[in-house]
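Apart from one protein chain that is not included, each protein chain of the complex appears where it belongs.
Every chain is named by a letter (A and B) in the order it is written, and numbering of its residues begins at 1.
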Amino acid sequence: MQIPDYYEFLNQAKIISGKKAMEHIPFELRGYDAQKPLVVTSRALSESGLIKKFIGAFKDSAVTLGGIFNDVRDYAGIGLARDAAFLYRERGCDSIIAVGNGPEVDVAKAVNILVAEKTDDLFKYFEGTPLKRHLKPLIVVPACCSSGMEFTNTVTVDNRSLTSNFLYPDLAVLDPRMTPAKSRDCVAESTVIAMAHAVGAALTDIHSPMIEAYAHSALRYLGLHMTKGLKKPGHVETSLALHNAYALAALAFSNAPAGMVHLLAVELARATDISAGKFMRILLPYKMAHMMHKKMKIRDELFLALAGYDEYAATPAKDRSRAGVERVLALLAGLKGMMPETMKDLKVPKYKLGDIAKAASARSGKRYSEADCKTVLEHAWEGRAF
Amino acid sequence: MNINNYPEIKAGKDFISKIYVAIMLWIVGRAIQAASRVDKEVKKEFAEFPADFMMCMSILPFGPHMVVGKDKNGKVKYMGWNPQGKKITLTMNIKSMAAAMQVFTFQESTTTAFAHDRFTVDGDIVQGLAVVRVLNIVEVYLLPKIITKLAVKRYPKWSEMSPLRKWVGRIIIYVRAFTF
Partner (left out) sequence: MILPSYYEYCCRVKTISGYKALEQIPAMLESMHVKKPMIITDKGVVGAGLIGIVKKAMGAKVKIGVTYDSVPVDSEYKVVNEAAEIYRKKGCDSLIAVGGGSAIDTAKGVNILVSLGGNNLLNYAGAHNIKQKLNPFIIIPTTSGTGSEMTNAAVIANHDKNIKMLFASYFLLPDIGILDPRMTKTLPPFLTALTGMDALTHACEAYFCLGKNPVSDSHAYLAIKGISENLLHAVKNPGDMKARLAMANAATMAGAAFSNSTCGMVHGLGHSVGGVCRVPHGNCMAIFLPYGLEYNLHKCADIIGEILFPLAGPEVYNSTPKKERPERVIELVRKMNQDLHDATGGRHPRFLKEILDRNGAQQVPKSALPAIAKTTIGDGTLVYNPEELTYDDAMLVLEHAWEGTPLNRKKIKKGRKKVKW
């Protein structure tokens, strides 16, 4: 076991996963002396019938849903957060449940700051005022296209981000009635994000056994279930396993310094309005190739997590590092036809790469040099091997 | 914004589950009482309990409940469905109606339900475990082997409970549970 000289780790969220998990929400709320949650979700989910299943889970409980705020679309804005906070106050709610994925959860987190801090000025916290205390109980029920990023300690509103340990949800509810995906594209996007984050966390130079534990389980489930999940997005058990992987990958990611793939993908997404997941798919192989090219150690644990004990033990020690990389590439190859493979396909103008490399390098606190970022970007743009 | 577009939603009611679970609790409660007279092992378990023993098994948050305790003569008795006014020494709660349905439709064994954190126990854990053992024995009596085998970790072997003892016990417990 590799122990660094110093590390910190925190996973604030309790995870409950499996059969009838949603029916346990009233009991969990009771543990906080709460019984009137505001539900934040999207129109699409409430029309798809999933919200009906969610409401059904509260039968015979003491919980009254203070309101189903279902106006969220694919963007989390301050206007929505203020409306939902108004509803929260009018109804005298005492907790928040977000059902859905990214934007729904971001709105819910923003509402939580507004109502817990009793303020209308959300952005002062984005500008330096620290959050100082626990907010209201926040429960997240990921549905369909969740990527696990809901469980991190970050909120993004109007394209501005805030990170604070008080923003971790208190409870993650993974229920097999909510996890099956609508389409293969959904699964493709989510698995790639989880993969990029788990690989990034597993290979980070600022390593800790706690991060390894979360990344290990996440990668293990991805290794076991990703291929099937892409073939059968609606498969109940597989989707539950994958959602476990997403959540655990995100929790590992929140505790590790952000990896290069994540940083570049986020900058590219900002510059192009294309989802970050698509860029992660393209960048991850090149980042790993770059590491090998620079003779940086790719830890054997990557292969162990993806392949399991038996295969790992049966592979000669000197081949394990490379086998890990190959396994990642093989899993990504399963996305063929679902996601573009080069940045040319996405029509990213080459002249922008310099700025993006610069921004990503700056965001990493210069852990990654601008030159390295640029090299990876350029190779990925051209589809050129190292 | 018009908040009337986002109505409050009160929790619904599932009467069928509630009635089913209530009946099951009634049967189990009566069967425990009967088994405590018939089966020597159940008798032994309860003999060690204090005279004020009173157990309540509830489905959170509104019931139904099952109260089993010792009466003035020290005999184990099913005390009805209402815990109010009784001095409960051991509480076993199931976290939700859905979890209770899993247990009482035999989709999840008592043990699995414990491992899945569906139960909470308040009171003397020694008594709690004794009750779990009693429930296992009662299950062996009440249910066919094919179901009970899935519900308990180890179905009693011939040497532990002979077919004669099982069948005689089964008949007496059924008769006692359903007659007054």
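By our rule, a residue touches a chain if its C-beta (ideal position, glycine included) is under 8 Å from a C-beta of that chain, and two chains touch if they have at least 3 such contacts.
If you're wondering where the values come from, they're calculated on a predicted model, not measured in any experiment.
Contact with the undisplayed chain is limited, among A:41, A:95 or A:217, to A:217.
Summary of contacts with the chain left out: across A:65, A:187 or A:248, the touching residue is A:248. Seen from subunit B, the chain kept out of the figure touches residues 109, 111-112, 114-118, 120-123, 125-126, 128-130, 132-133, 149-150, 152-155, 157, 160. Where subunit A meets the omitted chain, the residues involved are 1, 3-21, 30-33, 132-134, 165, 208-210, 212-214, 216-217, 220-221, 224, 237, 240-241, 244, 248, 308-309, 312-314, 317.
The criterion applied here is as follows: only the chains that are shown with their structure count from here on.
Averaged C-alpha coordinates put the centre of subunit A at 42 Å from the centre of subunit B.
Residues 1, 3, 6-14, 17-18, 59-62, 95-99, 102, 116 of subunit B are the ones touching subunit A in the complex.
Note for the complex: subunit A touches subunit B at residues 18-20, 23-24, 26-27, 30, 55-70, 83, 86-87, 90-91.
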